[in-house]
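What follows is a short report on a single structure.
Omission of a single protein chain aside, the complex is shown with its protein chains in their original locations.
Moving on to subunit A:
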Amino acid sequence: MAEEEVSKYVTLISNDGFEFVVLREAVLISPMIKSMVDAKSEDHFPGQVMEKVVEYFHYWYKNREKEDVPDMDIPAELCLELLVAADFLGLDKQT
């Protein structure tokens, strides 16, 4: 997990080397990443899972104040991986 001190963005690196630049405000809904932002650590997910997690961060950020939230689709082959990822990142709480 790389981090730039004052930047608006946070770079998440998957375990197979993909880098995702994500809005810091969106990423901080995960208590796990919140604690990881300061300490440098490796991420455990492959790129395609990380891509969906990052998609969720932006989906949350875009819709957090909307009354009518569109559905986000997760392909069936990734549903178990994302279940484990959501559990690890603590993304199971009301926001």
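Odds and ends about this structure:
As a convention for this text, a residue touches a chain if its C-beta (ideal position, glycine included) is under 8 Å from a C-beta of that chain, and two chains touch if they have at least 3 such contacts; residues count from 1.
Just so we're on the same page, contacts and distances are computed from a predicted model.
The unshown chain of the complex is recorded in UniProt as "CCR4-NOT transcription complex subunit 6", chosen from "Prefoldin subunit 6", "CCR4-NOT transcription complex subunit 6", "Exosome complex exonuclease RRP46-like protein" or "Trafficking protein particle complex subunit BET3".
Residue positions on subunit A in contact with the hidden chain: 53, 56, 59-60, 63-69, 72-76, 78-80, 82-89, 91-95, in rising order.
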